[in-house]
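Reading through the structure tokens given below for one structure.
Note that one protein chain of the assembly has been removed; the remaining protein chains are unaltered in position.
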Amino acid sequence: MKLSPTSNLSASLEFLLQEISGLRSQWKSPRRLRVDLQAETLPALIELLKGRAGFVHLSAISCVDWPAQNEFELVYHLWSYEVKVLVMAHIRIPRDPGIYLSIYDLYRPAAFFERDIHEMFGLFFEGSPDMGKFILTEWDGPPPMRKEFDGEAWVMNQFDWQDYQPGWLKDIEAKGGGITTRPEDVRRDKPKPWDEQS
Amino acid sequence: MSTLKNIPVVSHEKPSGGTGNLLANVFDELMAFCRSRSLFMLHYCTGCGAIELPPAMTSRFDMERLGIQPMVTPRQADILLVTGYVSTKTLKRIILTYEQMNSPKYVIGICSCTVNGGMYWQSYATAKKLNDYLPVDMYIAGCMPRPEAVIHGLRELMENIKKGESDNWRDYYRRYDHYLGNQQRLFGENWQTPTDIIGEARHYDLMGPETLGPHTALLEQHQTPLKPFEMTLGLADLPVRKDEPR
Amino acid sequence: MSDIDYKDRGSLLNPLKSFAFFGRPAVTEAIEPRPASDNYRGFHVNDWTKCVGCSTCQKVCDNAAITMVRIPGLIADPVKGIRDERPAIDYGRCCWCGLCVDICPTGSLALSREYVHTCVDAELDSYFVLPDSSGMHGQHFEKGWAKTADADLVDLDRQKMPEMEPEQRIGNFAEMLLGYDDQQALLEASRCVQCGMCHDACPTHMHAPEYIRAIWEGKLEEAVAWIYQTNPFAHICGRVCTRRCEDACSIGHRGEPIAIRWLKRYAMDAVPHERVKQIALAGKVDTPTGKRVAIIGGGPAGLTAAFDLAKKGHAVTVFEALAEPGGMTRWGIPEYRLPYDRIDRDIDVIRSAGVDIRCNVRIGQDITLDQLRAGHDAVLLALGLQQGRQTRIPHSEHEKVFRAVDLLNKITANEPFDVPHCAVVIGGGNVAMDIARSLARLQKQQYGQVNVVVTALEEQQHFMADPDEIKEALEEGIVIRDQCGPQGCEIDAAGKLVGLKTWKVLSIFDENKRFAPRYDEAGETIHACDTVIEAIGQSADTSLLGDTLTEALEWNRGRIKVDADGRTSEAWLWSAGDMVNGPDVVHAVADGHRVATSIDAVLMEQKK
Partner (left out) sequence: MRPENYQSVNHPPSNEFELFFGPNHPGIEGNYALKVRVNGDEVTSARADGGYLHRGFEKLMEGRLWIQNIALVPRICVPDPVPMEVCYSLAIEELGGIEVPERAQWIRVMQLELSRIAAHLFTFGGHAATTGMYTPMFWGIADRDLILDLFEELSGGRVYHIFNIPGGVRRDLPPGYLDRVSKTLDYIESRLPDYDNLLFTNKVFVHRATGVGVLNQEQALEWAVTGPNLRATGLDFDVRRDDPYLVYDQIEFDVPVEQAGDAWARALVRRSELKESLRILRQVVAKLPSVGGPIRAPIPNPLAWNLPAGDVYTRVESSKGELAYYVVSNGGDKPYRVHVRGPSAMHAVQVLENLVTGARIEDVAQIMFSLDACPPEVDR
């Protein structure tokens, strides 16, 4: 079956997707179809979409870190120039060991996105042409986009800030005033008195 | 560069007191005047503030009427314009570039980011205070500053140069240990640049009390002698990727 | 598609057409900086006369560029919600997004059209600026990006409290305000900008920003925990607090303040009572100290002190003269404003802390003060103000002239009395409204129609009563006649009360701000009625102290003199609450805490 923009789009696309087992689909808007499926069946879906439904454009691969579930969520955004629908295919893979298959052989742009995700999340894609560093070549910390990496704390530890001593501040301090709240103070959660007691 | 010794050393210290020859400083002042009227600005877009430089350079705000024009090579540039945030990766290149520039040289930090981190104060990827790593001559406030503000800052810099007040480039030699220490803190102990700042400081009589210190000692410990520069970038190791359409 | 054909390979001569531009004036601007546009986002200016130092700008700043600086010499008035702090901007962080301007609750902050600032390395301190209205370099520049009505990020309108319609509520004493539902509470809580002015203004310094935040986050138990940090009269204050906090609220400068009181009420009502008890008693000391404290008076001050002391392990006994504890909150405030089951809940929490409350025990009659002193290590007097003040106008000793507190007491105790067919209330405070509205309800129940007149010296907009109360009273059919100075009760030949004579008030205070009303006799009015009720204030009945003690104590204008901690000149005796501070629930609570701290410190010192 080949999709055409004139046919009843949502029905035929859903009919096509029935070939994938364990797949749930949901129309979020007339041009956005969310698909949740098992990680093993994703290559089959992608092959199906590209081969039979004209989804030739890989718009992006997004990665979301869910440390509580110990999972990475990968979202493949695929667009079809023919039927003008964007399919967002969501899969979950375990954070450990954090390895998944590359779709480079089907979509060339995947190389960039997979490399980026590898750099930022430490998720390895088997079969991707280049998993070398691209942006973070001078970075030897943990993959920064992982939730457990607290960028702000790292920055506070790594850098000093300007210690401004302007004349007006000295005058005010001489009169007994001065800085009461620094911007860093309001960013911290206030301590709760009952936590101290216990 | 082996001809370094042949370059005459010019003393930039003004003779103290007014007892000397009235004409003694005339040459220096003329030099300073001329210098201030032909500044070459290194064409390096380090951050987002660079977007306001093309308007400043071209017809509308016309930097060239001040004698300032972009220069593509650091070897001939006088001004290093750091246009906004500098990521760690860029900062390394900026320091290399700065050290390659010929003295006297001036650094202008524009935008908030060069002062105290700016917008990206939380970012793990950017350096926060430019003056930790390089001596800065002029700051221009804004995020980003308008071309008028940039030109205003450049005029201030010209004025300072004419008066002989802008000589922070010496500071880099005199307090090299300080700058190197901050660089090492950010880039790691093994950090070294191909320019021999200590040697140049000795040669040009620019040694200061803080030229040498614990950080330069660390540098001497870690540094590997510069080998004759092989023209290789390690590209051979990387897979050559030429996607053929199927 | 394109108007240039791709097959058109162009011409070498085409560029020469640009010679048409030869000799035309250049587009180059003058070298001096141009003036910026009308809403340019340049350096900050801040109108210090409008700025209240609420630090909302600091919270919205995404670049952590704003530091609050305390400046001695500026006005600092927690009651009005003004701090002597002003924002200082770090131009090494600022990105001129203008969010601080759009969110500024008072509208004091703006961005100017000034945009040039340069400095050398040694002058880098000039990047840290304390903006005032004079601009970055003291030169005058017009305001650029300033607050406009349609771009305001502050939500100025509060969620409307659902309430019964006047027709529904007038015939009964059911609670007239229905309370926020979850959605309303969430929306109302989300309006808060967490400035903490309310915390500063509150006599007992309730953690209002924290519990509002917790309500917004949906953590209602955490909200209750925050409330119980400072106030065991949580249900009561959630309904009838005089809410100094809302007067200080920085949103209130241009809009309606956050409904802090209703949010407290919402949180307290939403958490099950048993859970509230557990939360409230967290942190109670397990081991008794062996010290005994007697508290005279079961009102807010006494019970707050009792709660605190009991949590610290002291054995506390409260002696209450009336049948139920709660003081004025129970005996003075009508049920439609504060249902009795809510008072019972608060009392239950206090009781569960181990406080022994003995009702119907009148000091001096059932037990003497000396006995108390002998049996306890400390005694706290928290009698409250239970005597109504009298106007002492002619014929005011008539039997149909009542004190408001006495009638309210009767209504609470469900004691029968003759409900007047037509009543005139003297006084413009909350008690006057309470009695007027209570009588109106009774009249509606018994006679089917409302006939109550409230007269007061002040103009209606200057009444001491809460504006909401006045509005609701009017809705319920009560007539308000302002600027009426009572001159005497009219008695007919049979000795029956027939009215109240008033003169029009010209002014209330003299030039020294002393109470000295001047009247216009021509404006005489007779308000026909069968009952007159005086609601012009209360005083304390300190007769139980006995002559010796009254002699021994130091007094201050008719009130017992206490030190900053609430201790009287007698070392074993403390005093707190309305009898020291004047009538106010939340003040009494604050006082209770203060006295409890003092008593605890003294007792623990003794123990050592």
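Letters are used for the chains, namely A, B and C, taken in the order the chains are written, and counting of residues starts over at 1 for each.
The definition used in the following text is that a residue touches a chain if its C-beta (ideal position, glycine included) is under 8 Å from a C-beta of that chain, and two chains touch if they have at least 3 such contacts.
What you see is a predicted model, and the numbers here were worked out from it, not measured in a lab.
Considering the intact complex, the chain excluded from display touches A, B, C. The chain not shown here is touched by just one of C:Phe128, C:Phe141 or C:Trp216, and that residue is C:Trp216. Residue C:Trp145 is the one among C:Trp145, C:Trp331, C:Trp503 or C:Tyr519 that touches the chain missing from this view. From the set B:Tyr124, B:Tyr139, B:Tyr176 or B:Trp191, the residue in touch with the chain omitted from the display is B:Tyr124, counting the whole complex. The omitted chain makes contact with just one of the residues B:Arg35, B:Lys105 or B:Arg146: B:Arg146. Taking the complete complex into account, residues 28, 31-32, 56-60, 62-65, 75, 77, 81, 84, 86, 88, 107-109, 111-112, 116, 120, 134-138, 144-145, 149, 151-152 of subunit A touch the chain not shown. Although one chain is not displayed, subunit B still touches it through residues 1-2, 4-5, 42-48, 50-52, 54-55, 58-60, 70, 72, 74, 85, 87, 89-90, 93, 97, 119-120, 122-126, 143-144, 146, 194, 196, 199-200, 203, 223, 225-226, 228-233, 235, 238, 240-243, 245-246. On the side of subunit C, the interface with the absent chain consists of residues 1-4, 6, 8-12, 14-15, 17-18, 21, 27, 36-41, 56, 59-60, 62-63, 95-99, 102-103, 111, 144-145, 148, 150-151, 153-155, 187, 189-194, 213, 216, using the contact rule stated above.
Quick note on the criterion: only the chains that are shown with their structure count from here on.
Among the remaining chains, those touching subunit B and also subunit C are A. When every pair of chains is scored by its C-beta contact pairs, the maximum goes to B-C. Averaged C-alpha coordinates put the centre of subunit B at 59 Å from the centre of subunit C.
For the pair subunit A and subunit C, the distance between C-alpha centroids works out to 47 Å. With touch defined as above, residues shared between interfaces to two or more other chains in subunit C number as follows: 64, 90, 92-93, 124, 127. Counting partners per residue, subunit A has 162 as the residues that reach two or more other chains. Across the interface of their complex, subunit A is touched by residues 88-89, 92, 115-117, 121-125, 127-129, 132, 186-188, 238-239, 241, 243 of subunit B. Across the interface of their complex, subunit B is touched by residues 26-29, 31-34, 36, 43, 62-64, 90-96, 115-121, 124, 127 of subunit C. The part of subunit C that touches subunit A in the complex is made up of residues 55, 58-59, 61, 64-73, 84-85, 88, 90, 92-93, 124-130, 210, 222, 225, 229, 282-283.
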